[in-house]
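Take a look at the structure below.
All protein chains but one are shown at their positions in the complex.
This part shows chain A:
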Amino acid sequence: MIFVELLCRYPYVTGTSVIGIKYKDGILMAADMGGSYGSTLRYKSVERMKPIGKHSLLGASGEISDFQELLRYLDELILYDNMWDDGNSLGPKEVHSYLTRVMYNRRNKFNPLWNSLVLGGVKKGQKYLGTVVSMIGVHFEDNHVATGFGNHLARPILRDEWHENLSFEDGVKLLEKCMLVLLYRDRSAINKLQIAKITEEGTTISPPYSLKTFWGFSAFKNPTLGAEGSW
């Protein structure tokens, strides 16, 4: 236990929440592009979602370097799978299972990968969306998932408004709604996000764009009207 501090480390460059939902044709995922170095916003073009093989899409929050390490592991995994050349390829369920094992084993050695991951994909018409939560190795599957602050701010909205067979536009609108709340209320969020979609055909990650925010409440304009001395 003495070397826990040395091994467990602290995360240095972190990404904030990732949100994923199932929709009619597959999976939609959203994440912003910020990498915070403690309380400074150091990197503003970090791509936190990457396609894995033909069928999966991985989004990560937490330590960016650990995410990059994971990508290398997964790269190796996919490479070896391709080398078999047997016409079969690893689907999202398999990749999810592999990730769970990796995370759990690292935590057991007190040397965790400081991430919360969202893995989604479609294979042979079957949609799969699961998360592997952080350093601990907890994993579960659901129709809508989120990491970090997204759990507190986005999940309530998703629980109310998600339904089976969302169209692409509705799905994007829903994700944008959640990302807007996160932008307002999460201090490490930035207004530059990407939306990724994965269907039977393949993966598409949109170019970065920003959301429109509204600050025009009359109460914000003159908050102490009638309440002199407060702020």
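Quick note on the criterion: a contact is a pair of C-beta atoms (placed from the backbone, for glycine too) under 8 Å apart; a residue touches a chain by one contact, two chains touch by 3 or more; residues count from 1.
Here, contacts and distances are computed from a predicted model.
Asker: Which one, "AP complex subunit sigma", "Large ribosomal subunit protein eL14 domain-containing protein", "proteasome endopeptidase complex" or "Auxin-responsive protein", is the UniProt name for the chain you do not see?
Answerer: "proteasome endopeptidase complex"
Asker: Among A:24, A:101 or A:152, which residue is in contact with the omitted chain in the full complex?
Answerer: Going through A:24, A:101 or A:152 one by one, A:152 is the residue touching the chain not shown.
Asker: For chain A, which positions touch the chain that isn't shown here?
Answerer: Listed in rising order, the touching residues are 149, 152-157, 159-160, 177-178, 180-181, 184-185, 217-220, 223-231.
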